[in-house]
Each structure stands twice: as structure tokens, then as C-alpha cells.
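A short write-up of the structure that comes next.
A single protein chain has been removed from this complex, and every other one stays in its place.
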Amino acid sequence: MGILEVKGVNKRFGGLQALGDVNLSVEENTVHAIIGPNGAGKSTLLNCLVGKLIPDTGSVMFDGRSVLGRTPYEINQMGISRVFQTPEIFGDLTVFENMVIPAFAKRDGAFRMHAFESVAREQDIVERAQQMLEEVNMLDKLHMHSASLSRGDKRRLEMAMCLLQEPRLLLLDEPTAGMARADTNNTIDLLKEIKQKRDITICIIEHDMHVVFSLADRITVLAQGSPLVEDSPENIRGNPKVREAYLGEAA
Amino acid sequence: MDAILLQILNGLDKGSAYALIALGLTLIFGTLGVVNFAHGALFMLGAFCAVTLQRLLSLSFETIDETKTDFLGNPLKVKTPYVEGWFGPEVGGAIIDWAVPLSILVAIPIMIGIGFAMERGLIKHFYKRPHADQILVTFGLAIVLQEVIKYFFGANPIQTPPPDALLGVVNLGSWLGLDLPYPIWRLVYFLFAIVVIGGVFSFLQFTTFGMVVRAGMADRETVGLLGIDIDRRFTIMFGLAAAVAGLAGVMYGPIVAPNYHMGMDFLVLSFVVVVVGGMGSLPGAVLAGFMLGILESFASTTWATTTLPGINQIIIYLVAIIVLLTRPRGLMGRKGVMEE
Amino acid sequence: FTNEPTGSTVTLGFNVPQSGPYADEGADELRAQQLAVEHLNGEGDGGMLNTFSSKALDGTGILGKKVTFVTGDTQTKSDAARASAKSMIEKDGAIMVNGGSSSGVAVAVQGLCQEAGIIFMAGLTHANDTTGKDRKANGFRHFFNAYMSGAALAPVLANAYGKERRAYHLTADYNWGWTQQESIQASTEALGWETVENVLTPLASTDFSSYIAPVLNSGADVLVLNHYGGNMVNSLTNAVQFGLRDKMVNGKQFEIVVPLYSELMAAGAGENIKGVLGSMNWNWQLTDEGSKAFVKSFGEKYGRPPSNSAHTCYAQVLLYADAVARAGSFAPCAVVEALEGFEFDGLGNGPTLYRAEDHQCFKDVLVVKGAENPTNEYDTLEVVEVTPRAQVEYPPNHPMFGGDEASLGECNDGA
Amino acid sequence: MLGLNSKDTMLLIVVAFLALAAPFLLNPFPTNSSLAQFNAGYPDLMQRFAIFGIFAIGFNILFGLTGYLSFGHAAFLGVGSYAAVWMFKLLSYNVIPAIILAVIVAGLFSVLIGYVSLRRSGIYFSILTLAFAQMSFALAYSVLSNPKFNLTNGETGLQVYGDDPQILHREGLPDVPHLFGWAMRDNFLELEVAGWEFTFNNGYYLCAVILLVVFYLAIRLFRSPFGLMLRAVKSNQQRLNYTGLNPKPYTLAAFIISGMYAGLAGGLLAAMDPLAGAERMQWTASGEVVLMTILGGAGTLIGPVLGAGFIKYFENIFSKINDNVLHQWFAFLPDGMEDFMVFIVHPFVGKGWHLTLGILFMLVVTFLPGGLVEGGQRIARLFRRRGKKTDTPDPEHHPKETPHVAE
């Protein structure tokens, strides 16, 4: 029984069957990659996991509890964090403030009326934010307006925000897209390190096979809304069907 | 029965006024995304185009009539309009009489010009600014326009009567055996509204103009990358909207005598209509205009006001609340337009 | 007492609407008040000072102090009016406040002046409450009121249109509208008319078509428009548009009545008011000496005849100054005493009484009608009848005026 | 100090100084000079500055932080005033219960309206709040003032009558709003110094103290995690949701807090002048606070107060300048010139005060996108630049602009 159990999920957009009977089981403390052609439904699947979309049929269980019908923030509070395909950050706030918010969410839950404390005086939170920024190499950008970050930096920031929450399940939708090679490698190292340090399950969507094969313990290939195969990375790399439908020369 | 039909007619008429005002507003507000608090002022300027033309046409020379006296006991100065002097009382009188319809011709270029000037001179700098700033600047502009009109024309309402030929009442129901007397000018207004609405719709529907402007609103930058000069089109759109607002005002003059603050009176209402119709939707604005007009008419009946005292005062807002709570984006709103 | 003038001047506060729909009305009031100040200071031709029955004023200001004035904008909102009046009192040291163009404002400012301890002379306020349930010791009203309109109009209406009439009232849905409607209904019913319906219309309405249309099928043959200002212009215009005036109902010609007229409204309504009956406090066409003197000096200065609210504001400035002069003191309570029960003449409207019990002026009331053939732009109304004062009088404890409970309270000299 | 960092402490001290010294600062001209017209240091206007400052600060907590533009905030102000006057009518003229009830009632009212309106965002939210406020206004103006059930006294405004119960009123207490016998409208000190007159009014100082308290609270709120969350709502609600935070209670709390600020302002208005008019709830009044906030600088701490002062100043000072005053000003000029100047200035003052205000709105927002606060910052920067110029040339401006490059 995995920490995340997706059973028989279907999702239609008008005439389009975006997800067709998806079953997926993610084991605790593993890195599970989902790959597949563009438009296969990977992001849609992720959307169903975090409450952005509600599947037409099927069930999604996280740690034995259903996530369906819960709002995104409840799902996050259950321990699921997500990095989006196009960076979603608080553009009007500074990098530091961006980091502080998830720290509060982690510490105080979905709502707390702390209208008279001062952010600057919450030592634990401030330290936590700085420490995390250091880990992703962004401490020098602490007081920058996050909207004026370059695209790769925005991605790193969003990653850091999610990691700071120490989620039990981290969903990454193409976390290294647009990142410079050096930072991609750093990210891989960072994720590996985090995995080592604490119990975390990672579900990653990525088109960069370097990343996928460096991290994944298991890979599911999605095509046209349904899982094509699920296997270990070695086997996937060797699978001719996958090579033809997806990997091309990269394999 | 007659009473109900009559209220429907009234509602259609009110509705066409609302729809016409909202149509102009939604071009700027719903489509260009500029919160234009000066829209009411444009409507008012339209009405004052008619007032001005009427005044110009009745510019007079004075002759002294010794037989009568004025309020100070001096000999009375009799005024004769120049046009009557030039064309004779018959033709001259008729020209003055037709001042309101004539002013449509005058108002179109004037209002388009005002729209252009307003966009080029002011609004242009505010597309990328927060809505709040747009509110402040257009509100400022509205005040200035109003005060200028007040300075020249005073605060009192000024009658702009329709031509005599369109003055009376027709019985719309005579061929049905019903008694439905209805002012001719209001019918004219209704038809006029339909024509203008139809014209604007087909312009935006059957040309790519509408699509380009919508696209430009959503993402100016990208549209520029595709070689489209969006600024020019925004200016045209503004001119169009100003013309629609102005025409609504010109034709409304005979129904309600123009005064300098008539725009403000309509301003809030027209925003409500546009939003109830749904941001970015032209048909929505028109539909909401007619719907609110008719509902308001029925809420004004004695039956309604005795059942629910004060309902006539709040009906529009009540309906707006209900619509917005049941339909998140108004009647026909498009997603993503001014929802942040 | 508050703002006791110590220097060589005395300051009056003229609080009138300068923005909003009644701005023109306010401007006219202001002109008249300025003229009054000139006359008090001995400039100009003296206007009604020459015809005023009391001769306490001599053109050297008030009690030898030169009169100056400050102005303010009521915006026709009670809040703004009070703010403006307060600034006159607190900042400019005004000893009296005069003017205004709505009953709500009059009542609000009257209350303020009562508390602050200065004299308030109401401008155009027609609701019964101003000198009815909201009467105040420091407040005075020269203008007539809704009850008087009814009392003056009803007989004329009965004469002109007969006693068997069915009236339909459209009434502006706020305090003034209600009191006027109540008064007109009472006085017309007393003469045999029947009231078919009274419909309240929102103040913010501009298009009254949906209120006019039901009139057509109601069986009524008279429409009474208890509206003022823009409301009245629009409702009347709409009624005419719907052909009401050309209609025959119950075998009679359909008629429209506008109980309260003003010159500005009449100008705004244009042709539509031809032949429509209503009432007024005063009109520039009156031919008594006082009126003639006033129209002359106003007309020569501003090139136009004064409106009836201008007349009221002018008269009140003189009345106030005169009371101070007779009392020999600016102290509000002394002024109140001098004005209470004061009988005078020569300010238009014939012999007039400032009644002590409620500070309401009693004088002749005009019934007017829209001119059929105006010879110039100011000649919009013609006087049909001057209703004698006796006919419009009522006891101070009349139920429409707060009954027995209404009281002026104590006069207040302030700090 | 007081849990603020040094910059905020400075700001608070400056505001405190300005507020407490207002009777001096706002009366810079001798009473008999021709410029005395511009003095604003009389009780009523000073009270208004403070009260509308409070109103705008509260509005800014909602709008400046969350970006939710309420177009119906005047409803809370109005409700607060009505509540306060009712307390005067029923209990006594003591302002404490009146102000407390005003805040509570406005708070409850804003729970109701906020809960419903916050189900939508953007312009849809604005129109919902507008609709609620306009309904409140329409009902207060007419229906709720009918003789049978007179809650608001309609057009005239709710006021205290002699026959009101006032059950806690005792002999010896003033018959006007007071703070334990300390009448709001009285002045505790009137100074005359060589042609200058300064009035120290009880009511104003009550308002000023309350203003300082709520300003302090607003600073704390802006710097708090709660304030941060509100700014996050404005920036990216979706991200906030996926970060495990529920935006709803945050925005609702902000809405209620700002509603209570409005109620407080309404209560104070009634406490200074015990009359509550329905126009206080009209959309123009709601629009006014929007304008105040934007004009001063939305999202800044001091901006709304400046904006409120600016608009109230025009309303009360410029509207009172009439031709007579103009003639006095220009009396030193030769006659023809004098008339000409009066002719030129005339349209912009007195009954033309709106025109000036409108022009200033346009100028400020066009040239100072951040409102008056930005104007202040620019001036400050100018001074700083000038001071700095001597040390190092600004490295940021290394390449000179060349004319042939289009922007």
C-alpha cells in the first residue's frame, strides 16, 4: 500500500479524455517519476492530486485519507506540496517574504490571526527561511522583488518554498525546466540530499531524462491519458515502446 | 393586461437606455479593461452636443419691441433666431425643431474626437497602471468635464425637446384592441438603440477588430510582437465607445432634460449593468441592460411597492447581488477579465 | 455669547448649495444675500430697506458695524451643510447663518445653530417639519410651507377643475415629499376630491415613465407631482410625453398639478409647464412697492429677476439685521425676542407676522401657473391668485406640525 | 519602541507630533491676514482630518494590502454613525458607549456583507459591496425613516430630540456629546499670540488620540504575519492556497477590521456632531474614501491620512473662497488687473472647488503614480541626492542617454 494511491481516475475536458482510468501507486520514501509525451495528462493528473481539478470518477488516497473534495490548502496541510509548471510565486513580495509564508503555513496551520506580532521577530521562521534560501543558493537575492527574478531563479524560489514546508509528498512539475545546467545539477543534488535527510516522497514530472534517470526509483509512462508502463528506470530506458513514443534519441 | 404591456414597454425603453450606456462602457471597461469613471461624463457631453447645437441654431439677433416691457420696465428686446432670419420662419423654425436629430450628425465626429483626445492624451498612460489609478484619473476627468459644462450651461436642467413631428403619443395596441399609448420619441429611442447595438456588434463580430482588441487587452506585449499596432486600435476603440456614449446621451435628451450631473447619476448604474452582464461580454451588457430595465419597471408598480416597500429603490442592486452570487462572472462574463 | 462681534465688523454666514443639482438656486440666493449686505452697508439703492415698515436700519451696517459675509457650500447634504456652517461659526466667527435649499439641510443646520448658540434663518425649505416638529428657538423661517401650499392651492384647484376630481399623487420618497403630499391630500380632500393613489418615487429616479404609465389606467383625472427640482422637471416632462395633458378621463380634461414651484424649475421644465398650477412664496411679477424695489435693484445689478428663494434669503438678512437693531444687541436671545411676534410689511407678500410659537412667517401665498405665452426667458410663470394670509393660517399645535409635543426649546446664546 | 522598528517608530513620532500640534501647524496665517482663508486649524475641520484619516487607514488595510477594492465602505461609516446617535438617544450623551457600539455594529454589518461579497473577487467583489451599500443608503434615506418605523430619520438625519429617553443622562452633564462631562465641542484652551489664534478643542484631541492609537495598530498590522498574508492574497491567491493557507478568513478578517475602522470613524463623526445623515452611506461617500486612499498612496501607511486631509481641505477651504475674498487678495493690483485676476481664478474656487479638485486628481495620479506619498519620497530623494552628489558619481547611470535611441 503506497502513500499515494490513485485508482480509476478519469477526467474529461469537453470531448477530450485527458485522463482515462489512471491507476498509480507511489511507495513511501521513493522518487516516482511520471513521464510521457506532451499533452499526455501529466499535469492534469497532478492537478487532481492537489485539488485544483476534481476527477470525474475515481479515488485519490493520500496516507489512507481521500483528498477528493478537499480544498487545495487542506490538501497542502495534509502534507502535499507542489511546484508548478509555470512558476507560481508571490511576485509583489520579496524573495525573503516569499519564503516566510510557507514557513508560517507549516508552523501555524491554514489560518492564524497573528496581527500584532512582527514578522521580523519570529526568529524560528526567519532562520528557517534563510537557511532554506542558503540551501538553494539564493541568499544573495534575499531582498529582491521576486517578480524581477530571472525565470530560472523563480523556479528555484518556488522549489525552495515547497521544500521549506517539509512536505511528506512533494509534487514537482518540471522543476528544472529552464534552469541552467549547473543549477539543474544542484537541484538534483539538493533533492537527493533532502531525501537522505528526511522521509519524503517525491513525485516528479520531467522531460529532462538526465534528471529523471538520476533521481527516479520508479517511472510511470503516461500516454494519451493512461499509464503505458510502470517500471524501474533501467527497464524503461530499454523499453522500445517508450523509446518510440517518447524518448527518441535521448535514451 | 394593458398595464403589464405598458410596463414591459417602459422596461424595454429604460433597458435600451441602460443597454446603450452600458454598451459604450463595456467597450472601454469590459474590453479595454480601463475602469472609466468618465463614461458618464461622455454620456453627458453627448446630451450637451444637442443642447449646444440647439443653442447655436437659436442664436438670435435682437429687435426692440416698444409695445412690451421687460421685468425692469425697459422696452422688450425680441429675439429672432438668425436661421429664421435667413431661411424664413418656416424653414428656420423646422431646423431648430429638428435640432436633436441633427445633432447626431454633429455628435458623432465630436465624440469620436473627444474619445481620441482622451485616449491619446490621458488614458494611454494608464493601461498598465493599477485599476485604482485609472479610477482616480478618470474620476478627476469626469469632475473637470462636468464643471466645465456647469460653468457654461449652469446646473439647471435644459430642455431639448424632440421635433414636433415626433412629439406625440401613438397607440401601439390599437390593432389588438388594446389601449397602449406610448410616446413616439421613446419608440424612436428604442429603435435607435437597437440600430446602434446592432451596428457595434456587427463591427466587432464581422471584422477581426474585436478579436485583436481583446487579444491586446489580454496581452499587449505579445500582440505587438505579432506586428500589430495595438495602440492605434485602442484609440479607435475609445473613439467608438465615446461615440456610442455620446449618441446615447443625444437621444436621451428629450426623455430626460440634460443637466451637468446626469452622467454621474448614470455612472454607478452603468457599472452595475456591465458587471451583471459579465466583464468582457457585449451581449451580456445589453442583456443585463434590458433585464434590469424591465425588472425596475415592474418593481415600480404599485403592486410591487405595496408588497415590498422600497423594492423600487433597491431592485437593481438586489438583482445584481443575486446574479453575481449565482453566476460568478455575471450573465455572460469571460474568464480572467478583471478578476484579480 | 457665541461669536460676539467685537471689532468694527460683523460677519454673516451664507450657506447655500454651490455644487450639485441646486447650484443655480444657491447662486441666486447668494446674489440676493450679497445685495442685502450692500443695502445694509448703505451701498446701492437700498432696495427693500426703503419700503420695509420697520425703520430701525439706517444703512450704516448693523449697530454701526459694517456687515461682511462668508459663503459656504451645503452640497444639499445635511452633513456637508453642517460642516460648512460649523466652519463659519468656528473659523469665521459668523453670528448668523442664512440660506439653504432643502428641508433636510434646513433642519440639520437649524439644530446645529441651536446648539452652537447662533441664529439660523432658513432659506428655501418647504417641509412642515422645519417649523413643525423640528422647530428650534434659534431658527426662523420666512418661506412658506407645505401646509400653506395646500391651503392656498386647494380652493383654486376646486375652482378651476371642479370638486369632483380623482387625484393620483407621485411623491418623492423622503421627508419633504411626504409632508407635502399629506398637506395637499388633506386640503384637496377637504374640498371633495378623492385620492386614488399615492406612489412614492425614489429620489434618484430620472426617468419616471414606469410611474407615469399606471396613471393612465388608474381612473384618476388629476396628477399631483410632489416633486422638486430635477425630479419635478423630469416627472412633469415624462407626464407630458405620455400625453396625459391631452387625455380626457371621466369626461374631464386630465390635469397636472405641481404644488411647489420655483423659477428655476419652471425654466428647466420649459414648455411642459404651460397652464400647470402650483404655489410659490413670492414672484418677481408682484406689483407691491417692496417687490418692485427689490426686483429693480436686483435686476439692475445682475441683469435678471430674482427667484423666490433669493427673495426669501434677502428678506431674512434684512429681518435679522432689523431685529438686532431693534434689540440693540447681537445676543441671539435678544434677537429671538425681537423677532418673535414681529409684524412687518413692505418686504413683498403684504403684512407679515413672525409667529412667536413656531417662528414661522405668515403672509400671503401665491398660486401660480405656467405661462401660456412667455414673452421672455424669465416670464415662465404667471400669478393666478394671491391667497390671503388668513386662509393659510393654522394653529401652532396642528398635528402636521408635531402637535402639542412640538416645542421651540430654550433660546441659546452659546458660550 | 512599542514593538516597532526604528523607521516605524520615527513615522509614529512624526504623525504624533503632527496630530498633537495640528492647531498650530494648520493655522500658519495670522487671523486678520488675507491668507487666513487658508487656515484649517479650526475644530470641525481638524476633527474631520482625523476622522477621515481613520476611515482611510481602515480602508487601506483592506484595499492596500489585499487589493480587494470595496466600493461600499461608506455603509459601515453610516451604520457606525447611526449606532452612535442611537446610543445618545437611548443612553446618554457620553461618547464612550456610542463609539463602542458604533464599532461593534459596523463590525457585525461587515461580517455580513464581507462574508457574502468575498465569495467573488476583482470587479465582481467591488460591485457586490457597492450594491449592498447602495441598498443600505436607499433604505436609510426613505423606507427606514417612515413615521411608523423611524430608524434613520431619512433626509434630515438622525438626531437627538428633547423627548428621547437618555436613561443614563444625569443632571449636571452637558447636553451635548461629552466624555465624562468633558464636552466634545468645548475648547480647553484658546490661545491668542500676536495676531494668531489657536484653538485647542476637546473633541479634536479625542479624535487625535484615537487616530494615533489606530495608526499604531495599523503599523503593527502591516508588519505582522497577518499583514504579510494579506499582501500575499493580493499577489497570488492561488499560490497561497497551495501553500496551505486559507485566504478566505484572512480577507474576511481584513474586511471586518476595516469595517470596524469605518464604524469607529462613523461613531466619532457622530460624537463630534450628533447627527447622522444618510448621505454618509451613498456611493459617492464610498468613492471618496477610495479616492483618498489612492490619492495619498494605497498600501502605504501614511498615504491615506494625507489623502483624506487633502480632499477634506479642498471641500472645506476652497469652497469658501468667493469673489469677495478674491478681490481682497488681489486688491494690491491696479483695478483692471485685479478684475482680470479675479476673473481668472474665479472658476477654480468657491462653487468651482470641484474643478480644482478634479484637476489635482489628474495631475497627482499622472505625475505621482504612488500618490502623495511618492511626491514626498521624491522630494526626500532629491535632498538626499543633492547631499550625496559630492561623494561618488552614481554608478547606475554609467552610459549617458543618447538622443538617437528611441525608448
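Should a chain be cited, it is by its letter among A, B, C and D, assigned in written order, with residues numbered from 1 in that chain.
Throughout what follows, a residue touches a chain if its C-beta (ideal position, glycine included) is under 8 Å from a C-beta of that chain, and two chains touch if they have at least 3 such contacts.
Here is the rule we use: contacts and distances are computed from a predicted model.
What does the UniProt entry say the missing chain is called, choosing from "Sodium-dependent bicarbonate transport family permease", "Alkylation response protein AidB-like acyl-CoA dehydrogenase", "phosphoenolpyruvate--glycerone phosphotransferase" or "Amino acid/amide ABC transporter ATP-binding protein 2, HAAT family"?
Of the names offered in "Sodium-dependent bicarbonate transport family permease", "Alkylation response protein AidB-like acyl-CoA dehydrogenase", "phosphoenolpyruvate--glycerone phosphotransferase" or "Amino acid/amide ABC transporter ATP-binding protein 2, HAAT family", the one UniProt assigns to the missing chain is "Amino acid/amide ABC transporter ATP-binding protein 2, HAAT family".
Any idea which of B:I8, B:A94, B:L122 or B:A218 touches the chain not displayed?
B:A218
Kindly state which of the options B:L105, B:L226 or B:I322 is in contact with the chain not pictured.
Spelled out, the listed residue whose C-beta touches the missing chain is B:L226.
Just the residue numbers, please: which parts of chain A touch the chain that's not shown?
So the residues of chain A touching the missing chain come out as 13, 16, 35-40, 42-43, 85-86, 148-153, 174, 177-185, 207-209, 245-251.
Touching the absent chain: which residues on chain B qualify?
That gives, for chain B, the contact residues 208, 211-212, 214-215, 218-219, 221-230, 280, 334-337.
Heads up, the rule we're going with is that only the chains that are shown with their structure count from here on.
Show which chains lie in contact with chain A and also with chain D.
none
Relative to chain A, which chain has the most distant C-alpha mean position?
C
Roughly how far is chain C from chain D, going centre to centre by Cα mean, in whole Å?
Centre-to-centre distance between chain C and chain D: 35 Å.
Could you give the separation in Å between the centres of chain B and chain D, each centre being the mean of its C-alpha atoms?
33
Using the touch definition from the top, which residues of chain B touch two or more other chains?
310, 313
Which chain A residues sit where two or more other chains touch them?
Chain A, residues with two or more chain partners: not present.
If I apply the definition of touch given earlier, which pairs of chains qualify?
Applying the touch criterion to every chain pair yields A-D, B-C, B-D, C-D.
Report the residues of chain B in contact with chain C in the complex, numbered from low to high.
Result: residues 2-3, 6-7, 9-11, 13-14, 17, 68, 70-72, 76, 150, 154-159, 161, 168-169, 179, 181-183, 185-186, 255-257, 259, 261-262, 265-266, 296-298, 300-302, 305, 310, 312-313 of chain B touch chain C.
Residue numbers of chain D touching chain C in their complex, please.
Result: residues 39, 42-45, 48, 138, 141-143, 145, 147, 154-157, 159, 162-163, 176, 185-186, 199, 273, 275, 277, 279-280, 315-316, 319-320, 322, 324, 350-351, 353-354 of chain D touch chain C.
Across the complex, what residues on chain D touch chain A?
Chain D reaches chain A through residues 3-5, 217, 220-221, 223-229, 231-232, 234-236, 238-246, 249-250, 253, 257.
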